[in-house]
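Apart from one protein chain that is not included, each protein chain of the complex appears where it belongs.
First chain written, first letter: the chains are A and B, and each begins at residue 1.
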Amino acid sequence: MHRLIVSLISFFFVANLFANDTVLRIYSATDISAIRPMLHEFESLYPDVPVLYREFNTIELFDELLNPSLPAPDVVISSAADLQVKLVNDGFAQPVYDVPDVSPNQPWAQWSNELFGFTYEPIVFVYNKEAFKNTAIPHTHEALAEQLREKAAFYQDRIGTYDAGSSGLGYLVASQDEVTFSLTGRLQESLGRAKASIHCCSSILLTRLSTGDLVFGYNLLGSYAMAKATNNEHIGVIVPEDYTLAILRSAFVHKNATRPELAAAFIRYLRSPAGQITIATKTALMPLNRQLGSHNDPEQQLQKSTNFHPIRLGPELLLYLDQHKKAQFLNSWSLAMRP
Amino acid sequence: MRVLLTEDNEGLANSIVHYFTDNGHAIDWVHSAEKADLILSHDEFDMLILDVNLPGKSGFELLSSLRSRKNPLPVLILTARADIDDRVSALDLGADDYLVKPFDLRELAARCRALVRRERGKSDNEIQCGNLSFNSATKTVKIDDEIIELRPREVQMLELFLTHLDRMLTKDDIANRLYNFDEAYTPNAVEQTLTRLRKQIQGSTLIIKTVRGLGYLAHVDD
């Protein structure tokens, strides 16, 4: 059910569009709408190269790479850092050199010259402004857990979150929540009691939140949420104050890339000041360089909060991909969410 | 006697040839070792007078090649070097005698005669010393061809001296040759025999010198 979206930017070379050696193939788990300005800019830098952009969700992308049914991509982009790490670890990437550092002291934003993070997207709470007119908005995980207990009726059937089972990002966030926050289990149980609805994608959650169908969204991807909130006055975004996980959208050059030097150029572009500024000012994503802020974050919550826990790109992410670990985690998660 | 002279100095060579010819000896002269080697290969000589310093092959080389061919020809070396190294190597290489330049021609002739005499004595019965001749077979002694009557011991003593010319003989050396083990003799006996012998050969060119404390030495003064 993957959607094929070809970015027809190089209109003049439509005839060459599918010739392998002339396009830059990007397989990505990112909304095309969120990344389009960057593709535009890259194509203006390399006008001879049309970009073939194919969108997947994170797990589909992972499966496609393990069992290819399509030509091998040049660049692979995903927000599911654990799956990206697994692919790199298993030798699906090739090293890229001279990739610029976005800002100093971010060794966790890249792994082994192969996997490069280029966005910094917080995991946030999203709420329906009208529903919370007379209710205190929880700003910490602990406050949320408390409110779920005390105002169970208010939240009943009206809270939503990602499906850890079907969404790669959902699994990563849920598992890292467990690693980071000791009360995660309790919170999950509370969510289960409130009959929280689980969804595969941000877009569905955000739509339901804006209509008032849901009043509170737990652990949503901040970039999409803030972008939605900018255009939609019904919803508000909270960057949790006790701790905020941040995921890095990351990219690598596929080992079988047909245009490896071009793929490398694309990755360098993503991390270049120009690319970062484009991310900050024109896309729904948020730049790895937090100082640049985001045009979707007028309150500058990103700069204010200090309790960010970026999920580092590194081999430790492999652990939750262990089949036993994953089965146990999902098992207990399901038990908690569907009591 | 027939002598081959190998000498590159013409002046010296001429004088030697002149002197030897005057004294009734046959002498041939060559000026290099190579020539000498050639002549020796097909002519008979009684002895060779050999200069060490020669153009081309040196005298030593000729001498050692002669001796390696087992040629017993008596060789007298002439050397200008007084150093023992030359003399020793000359004798080691098989030279029979040497003379250091400059020398008296008389001396050279005398040494040559002594060498030839010694060589002949080995094969001939007749030993000729100046005007004295001795036949070892018949034990007859002649001075100027006149037979001298000698007692057996005197003959024995004379023969001993003639075969040991220019060498020092102690009284014991002589006594051991003149007397058997069982014959008692007094030291005076040797002296007495010698005194008689001297008297008998007076007028000959053979001189027997006494060196007190050392022994006796016979020399032919010709």
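Just so it is clear, a contact is a pair of C-beta atoms (placed from the backbone, for glycine too) under 8 Å apart; a residue touches a chain by one contact, two chains touch by 3 or more.
Simple rule for what comes next: contacts and distances are computed from a predicted model.
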Refer to UniProt and select, among "40-residue YVTN family beta-propeller repeat protein", "Amino acid/amide ABC transporter membrane protein 1 (HAAT family)", "histidine kinase" or "NADH-quinone oxidoreductase subunit K", the name of the complex member that is left out. "histidine kinase"
Touching the absent chain in the whole complex: find that residue among A:Lys304, A:Lys325 or A:Arg338. A:Lys325
Decide which residue listed in A:Ser112, A:Thr140, A:Ser166 or A:Ser272 touches the omitted chain of the complex. A:Ser112
Per the touch definition above, residue among A:Pro68, A:Pro273, A:Pro298 or A:Pro315 touching the missing chain: A:Pro315
Note that subunit B touches the absent chain at residues 82-84, 102, 166-168, 207, 209-214, 217, 219, 221
Even though one chain is not shown, subunit A touches it at residues 88-91, 107, 111-113, 179, 314-316, 318-320, 322-325, 328
